[in-house]
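All protein chains but one are shown at their positions in the complex.
Per-chain residue numbering starts at 1, and chain names A, B and C are given in the order in which the chains are listed.
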Amino acid sequence: MAPDLHHPHDHSELSETELRVRALETVLVEKGYVDPKALDILIDTYETKIGPRNGARVVARAWTDPGFKQWLLKDATGAIASLGYQGRQGEHMVVVENTPGLHNMVVCTLCSCYPWPVLGLPPVWYKSAPYRSRAVADPRGVLKDFGIALPPDVEIRVWDSTAEIRYLVLPMRPAGTDGWSEEKLAMLVTRDSMIGTGLPKRPQNL
Amino acid sequence: MAPDLHHPHDHSELSETELRVRALETVLVEKGYVDPKALDILIDTYETKIGPRNGARVVARAWTDPGFKQWLLKDATGAIASLGYQGRQGEHMVVVENTPGLHNMVVCTLCSCYPWPVLGLPPVWYKSAPYRSRAVADPRGVLKDFGIALPPDVEIRVWDSTAEIRYLVLPMRPAGTDGWSEEKLAMLVTRDSMIGTGLPKRPQNL
Amino acid sequence: MNGAQDMGGMHGFGPVRPEPDEPPFHAEWEKRALALTLAMAAPGGWNLDMSRAARESLPPGEYLSKSYYEIWIAGLEKLMAERGLVLPDEIDAGRALYPPRAVPRTLAAGDVEAVLRRGGPSEREPTVAARFKADDRVRAKNIHPRTHTRLPRYVRGHVGTIEAVRGCHVFPDTNAIGAGENPQWLYTVRFAGTELWGDAADPAIAVSVDAWEPYLEPA
Partner (left out) sequence: MNGAQDMGGMHGFGPVRPEPDEPPFHAEWEKRALALTLAMAAPGGWNLDMSRAARESLPPGEYLSKSYYEIWIAGLEKLMAERGLVLPDEIDAGRALYPPRAVPRTLAAGDVEAVLRRGGPSEREPTVAARFKADDRVRAKNIHPRTHTRLPRYVRGHVGTIEAVRGCHVFPDTNAIGAGENPQWLYTVRFAGTELWGDAADPAIAVSVDAWEPYLEPA
């Protein structure tokens, strides 16, 4: 049976791939095409520096600063860069706002486009065939897979990232957070809530 | 790498399948669901009794008997049954006639529907993804894969067998066969010429 | 369902590879796979549409990686498991682990020839008049059922012409899910290649599908 697209971490099946990638790196270094130190820095960047905490800070700022929120919805690339997040796979950002009647969800049916500077690398499920195939046709069913049931009259708006525009969902600020600091609010902002497959944590779950 | 859909006869990859089918048969016989003798008869039927020689006889008869041809084009199931060919996967036959301006081609994009009583079991390429995907969108390109180039003004008519109607192509009788017997004409009729991916042999190639 | 089986118009599978003097089978196990599949229809009690549904609901990556008889075997295993006739662990073990289920009938060696000659006609006596006639313009509906259907994606939404009325036939969409034969008028609908594939397509091709009345609406 073929390995399942959404179970790529079954290591036993992948030893051949592991060896091939190692061989590939050896050849590329030997030919002088890549600098091994550059590889290490690339990995460290996406493993430790760039991740969904960036996006959470953007969201928390929008929840606490109306001027920033306005800027974010009008010129997300600029507003996000003002916090220091920019560059590869986030060159052209658009932020879409959830409201009581509208829930946004982001997908890339054709590959795995994702706003790296604010969310880091996409999770396996985001790149998987189940998500990519169903998000545009059955977003409510996909939300169920994440344990979320929205009222049927809430419109679900799916953004298929077919170009270089990268979308970030601005979730609704949870009730019961009046007076919270930006830092504390950011702890409520989950990665999935910024993709649209989740909701922010509730204050009591912090 | 996954086994290629059109190379199912790479035996080394299939030993697991071979063992599983053997195990399956053992269980089915042990449970009394299947009669091993019935299996042997089924296999013998499609290996030695039912094949494209049946269809060739139908075509050769149509080439030599205008009354039969008329019957065949009007009621293929009945006309074909009059030669003794009928039953499973040929319950509802339709014959489509090639002319100098029209070339017919048959495919089943959704599975591998094929007129068994007149052509036997379908060849591997007929069941393969390359044929099923391309026959309806690029039939001229498919014909090239078979070494056939029709003039661009010849209309190609593709029949996708999405229901239980089974199509047989009536190719054009080759020139230079005046006075030939039905038996000799049948030798010109290839399987592919009755699917529409080939032409009958020319007399000089017999 | 919009599964891997619905591949009309897809790219990337490479050239068609005709095999000169191709034999009916390429391995012994293929013969047994064919015969077991044919013989199990009687005790299994499923119909052809259920068989097709079982095959096309294989995970797409698996469907596209298996040979055709491997797909048949996978479909057969699924049909049997669903009915408790044979469970996967029995095939793993190579012997029966549970008692056989009572089955309606089996295929006896002496009946094979007659059963094959009889086949399984799908045409039924009509009870209503056909909605369409030859030369009518129709549109294939934009439907995406998650269960079995025989209206391929590549014609959905497109306009064609009724070329022939084929009689009233068992409707796969209901028959595959055990909801009855529900016979419907069947039509051959012809589409221009340019209608299906756009203005860049070869102007001298036409493609038909056989479509049941519920798949069609007047255009």
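We take it that contacts are C-beta pairs under 8 Å (C-beta built on N, C-alpha and C of every residue); 3 or more make two chains touch, one makes a residue touch a chain.
The structure displayed is predicted, hence computed values, not measured ones.
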{"item": "Hidden-chain contact residue, picked from the options A:Arg61, A:Arg132 or A:Arg173", "value": "A:Arg132"}
{"item": "Hidden partner interface residues of subunit A, rising order", "value": "2-3, 5-6, 8-9, 11, 14, 17-18, 20-28, 30-35, 37-43, 45-47, 51, 86-92, 94, 109-112, 120-121, 123-125, 127-140, 142, 145-146, 152-165, 192, 197"}
{"item": "Hidden partner interface residues of subunit C, rising order", "value": "1-4, 9-14, 56-62, 64-65, 141-144, 146, 153, 157-158, 196-198, 200-201"}
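Simple rule for what comes next: only the chains that are shown with their structure count from here on.
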{"item": "Chain nearest the overall C-alpha centroid of the shown protein atoms", "value": "C"}
{"item": "Chain separated most widely from subunit A, comparing mean CA positions", "value": "B"}
{"item": "Subunit A and subunit C, separation of their C-alpha mean positions in angstrom", "value": "40"}
{"item": "Separation of subunit B from subunit C, taking each centre as the mean of its C-alpha atoms, in whole Å", "value": "17"}
{"item": "Distance between the centres, which are taken as Cα means, of subunit B and subunit A, whole angstrom", "value": "51"}
{"item": "Junction residues of subunit B - those touching two or more other chains", "value": "2"}
{"item": "Set of subunit C residues in contact with two or more other chains", "value": "61, 65"}
